[in-house]
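A single protein chain has been removed from this complex, and every other one stays in its place.
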Amino acid sequence: MRSGDLILQTMSKVVFFIIILFSIHLFFEGHYRPGGGFVGGLMTSGAIILLLLAYDIKTVKKIIPFDFKWLIAVGLFISVVTAGGSLLFNVPFFTHVHDYFNIPLLGKTSLHTAALFDLGVFFVVVGVTLTIIQTIGESE
Amino acid sequence: MELLMAILIGFLFASATYLLLSKSILRMIIGTGLLSHGAHLLILTMGGLKKGAVPIVNGDGTPVTDPLPQALILTAIVISFGVTALFLVLAYRGYQELGTDNMDELRGTDGNE
Amino acid sequence: MFNILLYAVLVMLSLSILGYVYRLIKGPTIPDRVVALDAIGITLVSITALVSIVMETNAFLDVILLIGILSFIGTAAFSKFLAKGVIFDRDRNS
Amino acid sequence: MEMNNLVVLPIFVPLLTAVILMFISKKINIQRWISVGASLVTVMIAGLLVHHVSTDGIQTLDIGSWPAPFGITLVSDMLSSLLVLTTSIIGFAVILYSIYSIGEGREKHFYYPIVQFLIVGVNGAFTTGDIFNLFVFFEVMLMASYVLLVLGGTKIQLRETIKYLTVNVISSSLFVIAVAYLYSIVGTLNMAHISQRIGLLEEIPGILTVIAILFLIVFGLKGAIFPLYFWLPGSYYAPPVPVMTLLGALLTKVGIYSIARTYSLFFYHDQSYTHDLLLVLAVVTVLIGVVGSIAYWDIKKIIIYNIITAIGVILYGISVATTTSMTGSVYYLIHDMIIKAALFLLIGIIVNITGTSNLKKFHGLINDYPVLAWVYFIAAISLAGIPPFSGFVGKWLVIQGGMERGELIGSVIILLTSLLVLYSVMKIFIYGFWGGKDQDYPDQHSISYNKLLIPAILLTVIAVLYGFGSEFVYSYVAQAVDTLMNPEIYIEAVLKE
Amino acid sequence: MTGILEFVVLAFILIGAFFSLVAAIGVVRLPDVYTRNHAASKSATLGVMFILIGTFLYFAAEGHTNTRLILAIVFIFLTSPVGGHLINRAAYYTGVNMWDQSVRDDLREKVGYGKRKSPEDTGGKIS
């Protein structure tokens, strides 16, 4: 193991968490500030790409034991179900609802089905990016 | 500014076309990249440039730029990313299987007889 | 005054980008180009920061961090590719 | 109002199915059952939708409860709901056919979900009332088609997918810029709203005509009209037959539908220019198609070039733009989707039996496979527009419309080229089915011949009923044409003014 | 915003801009990739950090204390040198020639000079 990798690896551990935090922040801010599921998801993928750069695919697979194809399905499922949920309530497809709740300790919180939809987007983006990268990386 | 952007977009489209007409798959993929840059800038330009603040609700009623083209571009960007990814993998699988990335050698005349 | 100076700085930064772009084209080696790209990324950070001030919006502040992150990832990826020919190892220990 | 969620179901059901199938990609049997079941459900929903539209008029759904033109509005008028129904039926037949022919490899690699996605894209494109949303559905459809085209990774698939993808990426970019140009001028994306706004203009600026032509290029690339069809014969030749069927029967028709929709809804102001251009292109398209279909002794190629011919015929009716010709085009459009699908599936069975698509390498199939031969024959003469089968009414009305408008030469060309169409498909019958019983094929016993035949027969029967029941169909087609000829019906339904 | 603060912000920004320009001139003018990288990673980083601090102060004065900016400053401070290091290492391993007037090369004994590790032809010539 060469010294350059060591520097990079050490660095990556720190930076990885910064990026993940940042991406979660981007995701949650999306409805109000620039950001959202896309950028959040892409950023998370970026973080994992960094890990892949510093380590190797096998190691990263051990750290993050997801099947990313499954993540695509989950994400899409969340989005589709959120959108389709309105069918059950007899309102036009994709009608979002949102409300503000007072939750003890956290205070006034807004719950928005759009955020749920965006979560799906987030997962799909992460899933797709990493499926692609992982599949190419593993190919012969 | 819109004039300048129109010229830039035209230039991007011209370059993209040139690349798409070349032999190497990789250059064609790069061409599609430029093509989508051009298209995205065009949407933005057509929405009007610099007509107000960032499209975030600010409460003070200052005019904001047209948010709709931005949303359209975002959709388009993500889609072209997906296409580019597939195209790239296609190129490499094609090279692996067909042994060339030269489009001139990928004619194919099946069923011509 | 404040804004005029900001504009001046923006022009300076843009000129530096042009300088980097020159290096990007000239090369002569690929690492030179990567250096230029990295530097462009860093300079973009500065430009974005200044543009935020000019536009009086904090909407772009996320962009700053983002460019920082991406420029690092990009540099790391290019370097690794140059050094090894692959950017992700399948299994480093084997 | 809430009932209108029906409009979204032909898109939603396949989408949900696709997602569910993604979770169980390794369990082939369950995948098959779910695919078949879901596509049957889609067919039923689409049928219900057609019924609904026929009794209650155009159905619209403002997605997310945002009023048109600000949100995305789905619009099921008769044309779109008929096409959705046709698409769903073809989807069902192809899935049924795939089960016995596509092979485990593809089935384990997301073949079924992607087919569902393709149907999502096509149904969506037919249903949406928003020009940018149309682009998005085009992309869904195209992405699914890229993947289906290349799935399997054989040499020819890879080679042709590269070309197919390149052309379509270009057309997608052009689509985006066309939408952008249009948005710049009319400031809206809702198609009814675009139509309404353009209708308000006293003088139509020339640039709008230019944009109309740009849209023609975009949709023409998808629809493979002259001179934008070059990519089609090679690309459609590459994939396995079920995929070929989906692409051949559905994708080009989406392009043509889009031309019909945009040219009747908002590019109708400069008809002397746009529609006359379209007319010339349509006639040349027909000619190119027949020339191609008689040029080959490869059964796949023959049917593939017939796609182009049919496109030309439909387009001709659209370009003539009279009620008669439009009626003809709509008749022909639906007919061609069904019969092309049937023919492709039948060709697929032949290829499965003989192991080749070269017509010079086999003969005498009628001796061992009489049912196949007869079904093929009926499908073939339906394609050529022989009454009382499905292609006739459409062809007749298109020609009649053209002649009524004084386009004698174009109409006669359309009329006489159907002889060459007949020649090309009957060539397969005469040389492939007829002949002595003196040939053995290595694979003929390994395929599930009878099971493969079921979907093909299903489609052919539908085509025959479609022809015999032209009167029954007429009331629906007339309603579709009514909307096409009178944009205000569409506008009123969408904007609810 | 008070005049003093405006002055301070401006000062930071101008210093930053100066460093950035210097870095650019360095990248254009210096003779080989190692020295250019040196200019880019050090000078430019310094430049950008000054500008970011200026920006941060500007927004802080406006009432928006922005954590992302601090995070960005920290991040760039952490990663920029690493990035520079990675490029140089890559350049060295792929056998990019040093400037002919370079005086010292400690790595030469450890890895051997000009050993090509990459499939990419990145040698001294224009490619």
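Going in written order, the chains are labelled A, B, C, D and E, and every chain counts its residues from 1.
The definition used in the following text is that a residue touches a chain if its C-beta (ideal position, glycine included) is under 8 Å from a C-beta of that chain, and two chains touch if they have at least 3 such contacts.
Keep this in mind: contacts and distances are computed from a predicted model.
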| item | value |
| --- | --- |
| Protein name (UniProt record) of the chain left out of view, among "Na+/H+ antiporter subunit A", "NAD(P) transhydrogenase subunit beta", "Ribose transport system permease protein" or "ABC transporter ATP-binding protein" | "Na+/H+ antiporter subunit A" |
| Options D:177, D:279 or D:326, residue touching the unrepresented chain | D:177 |
| Touch list for subunit B against the chain that is not drawn | 1-15, 17-24, 26-27, 30, 33-34, 37-38, 40-42, 44-57, 64-68, 70-71, 73-75, 77-79, 81-86, 88-93, 95-97, 101-104, 106-109, 112 |
| Touching residues (missing chain, whole complex) on subunit A | 26, 29-39, 42-43, 45-46, 49, 68-69, 72-73, 75-76, 79-80, 83, 93-94, 96, 98, 110, 112, 114, 117-118, 120-121, 124-125, 127-129, 131-133, 135-137, 139 |
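Basically, only the chains that are shown with their structure count from here on.
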| item | value |
| --- | --- |
| Distance in touch steps, counted as few as possible, from subunit D out to subunit E | 2 |
| Per Cα centroids, the chain farthest from subunit D | E |
| Most central chain, Cα average position | B |
| Rounded Å distance, subunit A centre to subunit D centre (Cα mean) | 37 |
| Euclidean distance of C-alpha centroids - subunit B vs subunit E, Å | 31 |
| Subunit C residues counted as touching two or more neighbouring chains | 59-60, 62, 65, 69, 72, 76, 80, 83 |
| Residues of subunit A touching at least two other chains | 4, 8, 15, 18, 22, 33-34 |
| Pairs of chains, among all present, that meet the touch criterion | A-B, A-C, A-D, A-E, B-C, B-D, C-E |
| Subunit E partner contacts - residues on subunit C that touch it in the complex | 2, 5-6, 9, 12-13, 15-17, 19-20, 22-23, 27-32, 34-36, 38-39, 42-43, 45-46, 49-50, 52-53, 56, 58, 61-62, 64-65, 68-69, 71-72, 75-76, 78-85 |
| Contacting residues of subunit A [partner subunit D, same complex] | 69-70, 72-73, 76-77, 80, 83-84, 86-87, 90-96 |
| Subunit B residues within the subunit C interface of the complex | 53-54, 56 |
